[in-house]
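For this view, one protein chain was removed and the others were kept in their places.
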Amino acid sequence: MTEFSVPTRTHGLTRTALPLDGLAARITDRFPEVEATEAYGELTLHVAPEHLVEVLTFCRDDEELDMALLSDLSGVHWPAGDHIIERQASTTGWPEYRVSREQGMIEVLYILRSLTRNHWFRVSVATPDDAPQLPSVTEVFTTANFHEREVFDFFGVEFAGHPDLTRILMPDDWIGHPHRKDYPLGGVDIPYKNDKFIPPPDERDIREVID
Amino acid sequence: MAIDPRTEASLSDDVLELFVEGADWESVVDAVEDETITINMGPQHPSTHGVLRLVLDLDGETVTRLTPIVGYLHTGIEKNAEVRTWVQGTTFFTRMDYLAPLFNETAFCLGVEKLLDIEVPERAQAVRVILMEFNRIASHLVWLATGGMELGSTTMMVFGFREREHVLDLFESQSGLRMNHAYIRPGGLAQDVTEDFVDRCEALLELLPRKIAEYEDLLKRNPIWNDRLRGIGPLDAETATRYGVTGPLLRAAGVPFDLRKAQPYSGYEQYEFDVPTETAADSYARFLLRIEEMRQSMRIIRQALDTLPGGPVMVADKHIAWPSQQSLGVDGIGNDPEYIRHIMGESMEALINHFKLTTQGFTVPAGQVYLPVESPRGELGYAITSTGTNKPYRVHVREPSFVNLQAADIMARGQMVADVVVVVASLDPVMGGVDR
Partner (left out) sequence: MGLESKLPNGILLTNVERFVNYSRSTSLWPATFGLACCAIEMMTTGGPRHDMARFGMEVFRASPRQADLMIVAGRVSNKMAPVLRRIYDQMSDPKWVLSMGVCATSGGMFNNYALVQGVDHVVPVDMYVPGCPPRPEMLLDGILKLREKISQETFAEQGARA
């Protein structure tokens, strides 16, 4: 108990990152069906769901890449048809923004990071939003456990092979996947005059939206 | 008449009865399968750092499995931000990790600025660094205070909150709020720092080193503190990386990974500081590490204060800059009379611009960015998706507490129930960040 170690002071990991096209080339050489794009100084690899586990395992085990850390796993919902973002156009006069696509997709983004080589990139997988399914990567990165549960909870994506795919942040008996674009924001309608009684939560209609 | 219990018929067929005479307890009990007791800790519990529910599978007093159940503070911030403008997003995201709100704000604003492809003025960058490092000190003080209280040292609780008050006074004098300040906006700061900002920071930099040395003295050699923290909650580097753990836990395992060095943002590359690491990888190492991080933070603040540049604190582009001109005038409310006169009397375009910026907000080009910063708990990343409108399409927050909680299971196995408190305390989870 008498030795007290003072933390050693290091200069942290500052190795210069590999250039992005070198990274992209290393993966597209091995997996020609992967598409690499670059924007805002960031590399994104678009992978099909059936190659996902293989690509991630390669990224983790390859010596040059050495992506030991899965930083983030998140979902974005791109709904089918016309999705109107600005819903108050009639009252404000602001331009009405629309996002249109034919097939609704849920895009799942994996941010991979290397601790020794100091580089990172993003892997993007898309799955149709009416029956979203992806292979689970918990065998490759254990940290994906909570993240995949969260994507399941909020988007409904079923990860095949996940040890315990249950809701994590919403109550266990919740119906619906809140972060999808067709799920309403919820809450109560707030009139600015005290003329409306707001019923307690269990008597409210879940489809009451703000606007 | 003597009844030999071993030959009498048992009371019921499905009740297991064991007859032990004293010395043969071990052999008899071990022959039977172990039963684990499952108990529930929380969500309302004095020692679980907020609304965290832990389900412990115990074999006697030893933990065989720990399952964290989260979601009791889920606020739907990410979805709510999709119906608010980019600047209003700052107000929402700042309430996620409420012990380090300036980190949330900075990470979000840096992401928006990356999409907008603008350069923040140097003065704003330096002030951001100073405020963030003070926030790191405040967050570590809360960790020391609550960790100490949970382990029984109420003195540490009182000391930690006493010092934190001084840091909060500084924040209040600059942004107007003690916590959850929406001070860092896309493009710079909401308003310039006050005239006595440097003096206040200097006063704090004089006060804090003495106090931190005091806390070290209080706890470092304390036999109870040592017994309760040494060897508890081990997490080696390989397991930590597999579980995605970053921050002080990873550095206590020997990996010198700090995003301020690896991917510098907001001018960190110009400051000289060290990244403390430890090799013991237990809770005591994390305690020493956080104290050392506070010292390094003060070093950064010293350098940033010495080289604080002048100039504006918001980008010059009038279509993005938050039009907040404030000075203490006759009305006492704070609206700058010169600015009001300009937009009301002189320039119609300025009025329209002001109106549009404060109601509709600016639009951000379409794209996806991921921007991580080094928060007191680890890698705090914002994955922002924009479709070219005035509202974020989707923002996902990679919160370090959410990811680090997965390692609680592996850290607590084989330890006693009382050590679970220490394990959760050394993880430093903030439930607002875990549940968002």
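Details
For reference, chains read A and B in written order, and residue numbers begin at 1 within each chain.
The definition used in the following text is that a residue touches a chain if its C-beta (ideal position, glycine included) is under 8 Å from a C-beta of that chain, and two chains touch if they have at least 3 such contacts.
None of the values given here were measured: they were computed from a predicted structure.
Checked against the hidden chain, the listed residues B:95, B:200 or B:356 yield one contact partner: B:95.
In the full complex, subunit B touches the omitted chain through residues 43-46, 50-51, 71-77, 79-80, 91-92, 95, 98-99, 142, 145-146, 157-158, 161-162, 164-165, 178-180, 431-432, 435.
For subunit A, the residues touching the chain absent from view are 170-171, 178, 183-188, 190, 198, 200-201, 206, 210.
Note that in this section only the chains that are shown with their structure count from here on.
Chain centres here are Cα means. That of subunit A falls 21 Å from that of subunit B.
Residues of subunit A touching subunit B in their complex: 1, 4-14, 39-42, 44, 68-72, 74-77, 85-86, 92, 94, 97, 99, 109, 111, 115, 118, 122, 141-143, 145-147, 150, 167-171, 178-179, 185-186, 210.
The touching residues of subunit B, counted against subunit A in their complex, run 70-71, 74, 76, 78-80, 83, 114-115, 117, 220-221, 223, 226, 230, 241-246, 255-258, 260-263, 274-280, 285, 288-289, 292, 359-360, 367-370, 372, 379, 381, 383, 385, 387-391, 393-394, 396, 398, 402-403, 405-406, 435-436.
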